[in-house]
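Below is a slice of the complex: some chains, not all, each in place.
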Amino acid sequence: MTRLSSDDFRALVTAMASAVADNAERLTELDRAIGDGDHGANMQRGFDAVAADLDTLAAKPLPEALKAAGMKLVMTVGGASGPLVGTFFMTLGKELPEEFDRAGFTEAFSKAVAAVAARGKSHQGQKTLLDVLFPMQAALEDGKSVGEIATIAGQAAEATIPILATRGRASFLGERSIGHMDPGAASVALLASVAASMLEQQP
Amino acid sequence: MNVGIVIVSHSPLVAEGAAQMVRQMVGDEVPLAWCGGDPSGGLGTSVEAITNAIESVWSEAGVAVLVDLGGAETNSEMAIEFIGEPRASRIVICNAPIVEGAIMAATEASGGAALSSVVATAEELSPL
């Protein structure tokens, strides 16, 4: 059984927020190519808001903390990615018991991915962040290690490059969306790698 | 009480301008609110602003919401979920162009039409 302490939660959110800030320009650049060039700024606004609220959040039990963090993202990101990434964390919080084993986590993760797909009215293969979330879910179900899952997430983000976008703004570009990495996919892969390095350090 | 109209654009200018056009057509007969811009004022939408806009025009007859691009729609869906039942099921996002749809919806609403026909009138709009 795992139990993410309040300090773990703090460290995780802090690491995610600083990774997003460090990569904001790259994420925005990706969005400039096939969107409206604000994805990095959107994500940074959202994670900065979560980080700013950390004292309040970390005082809650993990499920509540995750829900509140997701809600904060929904309220602050401002782009299409806000309700999607926010819904992911909100659902994870709703589904995750305070103490969980791998099976419990995998189940909560799957429900969170399904909620994101429902929120976006989208599915795998449309050049969106779901093209990273679904492979991560499969890797979890396959019993892959935390490090392997992060690697798979990175590869899945790369694999969005040749996809023709059929959802979100990139779909406006038709064929011209091919050849660029989806910014939302890049964000999710980034968050996965942050989570992985944290969890790998755990005993 | 007439159906309320909410205009949610990525651009505060579009939302405000569309609201002015609506007001010119229907006067004060229809509860009307608009919002636009992300939480730091750039182009985008804000769930909080959408929630406030809907609540400010709340009418027992319901509220029709007009949106522009994908993010405005998803954020409006979130706002409606947060508002929750029993009001949520009387708030409908129109599958209609934001400016033209707002004017048609408001014109229909000003005649006292039910939410379903306000929405249908906006959605009927073939592209123009």
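To keep things simple, chains are lettered A and B as they appear, and every chain counts its residues starting from 1.
Criterion: a residue touches a chain if its C-beta (ideal position, glycine included) is under 8 Å from a C-beta of that chain, and two chains touch if they have at least 3 such contacts.
What you see is a predicted model, and the numbers here were worked out from it, not measured in a lab.
The assembly described by this file has a subunit formula of A x2, B x2.
Assume only the chains that are shown with their structure count from here on.
In whole angstrom, the spacing between the mean C-alpha positions of chain A and chain B is 30.
Residue ranges of chain A in contact with chain B, taken from their complex: 36, 38, 41-42, 45, 74-80, 82-84, 86-87, 119-120, 167-169. Against chain A, in their complex, chain B makes its touches with residues 38-40, 42-48, 69-71, 74-75, 77-78.
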